[in-house]
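With one protein chain withheld, the remaining protein chains of the complex are depicted in position.
Our next item is chain A:
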Amino acid sequence: MKKIISFLLLFTFGLSSCEKDDICDADTPTTPRLVISFYLYKDPQTAANVKNLKVIGEGVESGEGIIFNENGTDVTKYLTNASTISIPLRTDADTVTYSFILNSGNTIATNTDILTFNYSRNTVYVSRACGFKTTFNLLTNNPAGNPPTTPFVRTDSPAADGFWMEAVQVIESNIESENETHIKILI
């Protein structure tokens, strides 16, 4: 009898001790980033690599760019030479502005274009461990609307160095996963 009692007690304490075991798995799809792919302007079907692209959010306190290369040095970790990049949208505002600096670090060839994305947000439940995630909807182009809406605004930098982005297209306005391209930029 006593053995059973002590066993049951041990069993119940054992159960109560393993309650806080939830950690949000990194593979769980949570708040997605905006996926941008670069293509050649002359041949829009061919993916193009950017050269030393640095992306900095407007109003970021530290002034640091998005880290594309975790293992890089203080300079190179902000640079990418890929044909696809993912940038986070703000989960606390309906608009975000980024400076896209091509040939960053090269004082002569550097060229900055600024893109502002406008979107609406949804909060979606994920799980106990992960909590909620935010999904985004890029606004549809409706310049006659009230207020007028555009999914993005492309502006040149104050240096007036011209656009290195020849054209910007919305491929998928529902930003729910990072497995697809949302914005296509022709360079």
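The rule is simple: contacts are C-beta pairs under 8 Å (C-beta built on N, C-alpha and C of every residue); 3 or more make two chains touch, one makes a residue touch a chain; residues count from 1.
Methods note: contacts and distances are computed from a predicted model.
J.: Tell me the UniProt protein name of the chain this structure doesn't show, selecting from "Outer membrane protein beta-barrel domain-containing protein", "ATP synthase epsilon chain", "Na(+)-translocating NADH-quinone reductase subunit B" or "L-lactate dehydrogenase, Iron-sulfur cluster-binding subunit YkgF".
T.: "Outer membrane protein beta-barrel domain-containing protein"
J.: Given the contact definition stated above, which residue among A:P88, A:G105 or A:P148 touches the chain not shown here?
T.: A:P88
J.: Could you tell me which of A:A109, A:V124, A:V153 or A:I171 touches the chain that is not displayed?
T.: A:V124
J.: Over the whole complex, note the residues of chain A touching the chain we left out.
T.: Touching the chain left out of view, chain A contributes residues 1, 4-5, 8, 11-12, 15, 19, 22, 24, 26, 30-31, 33, 57, 60, 66, 86-88, 90-92, 96, 123-134.
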